[in-house]
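Sharing a structure with you now.
Only a portion of the chains appears, each positioned as in the full assembly.
Just so it is clear, A and B label the chains in written order, and each chain counts residues from 1 on its own.
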Amino acid sequence: MEQHSRPLDALNAARGKQVIVNLKNGAMLTGKLKAFDIHINVVLDEAKETKDGEVKRQLGTVFIRGDTITIISPA
Amino acid sequence: MEQHSRPLDALNAARGKQVIVNLKNGAMLTGKLKAFDIHINVVLDEAKETKDGEVKRQLGTVFIRGDTITIISPA
């Protein structure tokens, strides 16, 4: 029987890799995906906030509250 | 007895097919529907963000948080 993949499988496959996290307020965070949970709370390592391709802030290890996230994609 | 269809049946029927996902912030993502769950968290493969018919960003495999989605329709 075929087992359909679930959305969190995609996040799991991205662990340890560079991702871009877009927030509802328009901010864009880039970093290494360290952790996530079912609320889509996310932790990025060596994160930075970028805007129009430029780095605005070096954030280090950042905790992002899930309900502020719109999409997560590979960097 | 007739069995009424449920909304997630329609998403299930769209697995592996090209869909357009509209977000609350006005963004429009197109890609192959790979996975979804009851929160309507969605994963698209080979996704791209489009605006007015033009491609703004190639996103690859993208995770979309369900509460940011308004509608999902065939591409």
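Please note the rule applied: a contact is a pair of C-beta atoms (placed from the backbone, for glycine too) under 8 Å apart; a residue touches a chain by one contact, two chains touch by 3 or more.
For clarity, every value in this text was computed on a predicted model and none was experimentally measured.
Student: Assuming the complex is a homo-oligomer with 2 chains given explicitly, what is its full copy count?
Tutor: Result for the total copy count in the complex: 7.
Everything below uses one rule, namely that only the chains that are shown with their structure count from here on.
Student: Express in whole angstrom the distance between the two chain centres, defined as the mean CA positions of subunit A and subunit B.
Tutor: 18
Student: In their complex, what parts of subunit B are in touch with subunit A?
Tutor: 15, 23-25, 27, 29, 34-37, 41-43, 47, 59-65, 67-68
Student: Can you name the residues of subunit A that touch subunit B in the complex?
Tutor: Checking each residue of subunit A against subunit B gives 4-11, 14, 24, 26, 40, 66-67, 69-74.
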